[in-house]
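Only one protein chain is missing from this complex, and each of the others stays in its spot.
Chains: A and B, in written order; residue numbering restarts at 1 for each.
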Amino acid sequence: MMNKFFTGLVKFVDGEFTITTKRKAKPARRHTDHHEPTFKERFTQWHDEKGPAFFKAAYGIASIVICLTMITILLITASFLPEYGNPDNPVNNEVSERYIEKGLEETGSVNIVSGMILDYRAFDTLGESHVLFTASAAVMLLMKKEKRGKEQTDRFSPKRDIIVKTVAQIIIPFLLVYGVYLMLNGHLSPGGGFSAGAVMGAALILFSSAFGYKKIKTVFTEKFIKIVTLASLLFYAGIKCYSFYTGANHIPTGIPLGQPGAILSSGLILPLNIAVGLVVTCTMYSFYSLFSKGEI
Amino acid sequence: MGPNLLNNYFETAAMILFGIGFTTLFLQPNLIKKVIGLNIMDSAIYLFLAAKGYIDGRLAPIVVNGVTDMETYINPIPSGLVLTGIVVGVSVTAVSLSLIQKLYKEYHTLDMDEILTKVSKEGDH
Partner (left out) sequence: MIVFESILLTFMIICAISVSTTKNLMSSVIIYMSYSLIASVIWLLLRSPDLAITEAAVGAGVTSTLMFLTLKNVNKLKEEGEEEDDE
């Protein structure tokens, strides 16, 4: 359509420009013997021959330009931000003051971050555990294969390398003990449910890649993982329901906070850490298992 | 330009990393590299948040000897937020990687452009 619009709109006749309409120009063009390739035809030809490469390059240049512009704008913003490491920054406001100064007294947790995410902001962490659960359900939906006999499962089990086996034998007990330590000491030292779950999940992944799935399947069956995950999530939700109910109605919870620094202290944070750690462990292992052989 | 570009070197690096991750997500036709770019963007944001919470010469937010004074510890809020973000990031990665495997099974390529070409050809029929 473009060529019809351009040809014959403006003509140079007898030394002066005359503007002709599209309809008048049409018959004159139709009677020409030599058919010149129209704009559209030339465009389609060019598009078919060089188009993909050209557009690829154009997209590349355009995206680089856009990204550089974005980086520049962000850097200018960063240069106007308050100074790094300064205690008077607006980030360090009354919220963090409250968490730090009253945290030990109100939650009984020595690790302020742990007390924050599992007591003041426990609803957030509950949602996050559900994100993990939903993700593992989605991966199970996508990756699960129908059973195709015994040969198929043997094929997926990794080759047993002597180096991997020996190193795994040495390292796995330490990893598991470290994971349990992080889980039980989440309110006393750095760590907590998420790190503990990730470390224990990594230990289980190492175990199953070194010694095969047969041994690990005696404990970690699909049913076991489902039951543990669901029980942990329900336990978390129930305990938080109780906590919200008592907190909203100003009823004393009846849960002793204990001596700060002792292992059995800080009220609900220890069981919640254990619940979160179990959820994360099961999710990490089920990700690995589903990715490598299509079933748990 | 403001005065704090080189003082805020953590923030500056976070911005550059965010841009690199965004470019990778934009430019790379390969789907796995796109996922890595998304992860780089994630960690750039975490770096930015954690750098905002840092205060010079203070301790990690773990109470030592019962001292609960605001002048002793860094800001604990960014740590909590980032802890949430890391775990959500890994679930997003897992779901997208499983979707990539499904796509490979269907179209036998990891290239985004080829997949789009095949999809548009299928649409013509």
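We take it that contacts are C-beta pairs under 8 Å (C-beta built on N, C-alpha and C of every residue); 3 or more make two chains touch, one makes a residue touch a chain.
Everything quoted here is computed from the prediction, not taken from an experiment.
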item	value
Of A:109, A:136 or A:195, the residue in touch with the unshown chain	A:195
Where the missing chain touches chain A, by residue	111, 113-114, 182, 190-192, 194-195, 198-199, 201-202, 205, 284, 287-288, 291-292
Interface residues of chain B (partner: the chain not displayed)	9-10, 13, 16-17, 20-21, 23-24, 27-28, 30, 32-33, 35-37, 39-40, 43, 46-47, 50-51, 53-54, 58-62, 74, 78-79, 82-83, 86-87, 89-90, 93-94, 97, 100-101, 104-105, 108, 110
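By definition in this document, only the chains that are shown with their structure count from here on.
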item	value
Separation of mean Cα positions, chain B and chain A [Å, integer]	8
Complex contacts: residues of chain B adjacent to chain A	1-5, 7-12, 14-16, 18-19, 22-23, 26-27, 51-56, 58, 60-63, 66, 68-73, 75-80, 83-84, 86-88, 91-92, 94-95, 97-99, 101-102, 113
Residue ranges of chain A touching chain B (in the complex, touch as defined)	56, 60, 63-64, 66-68, 70-71, 74-87, 89, 91-92, 95-97, 99-105, 110-113, 116-117, 121, 124-125, 128, 131-132, 134-136, 138-139, 142-143, 189-190, 192, 194, 198, 260, 280, 283, 287, 290-291
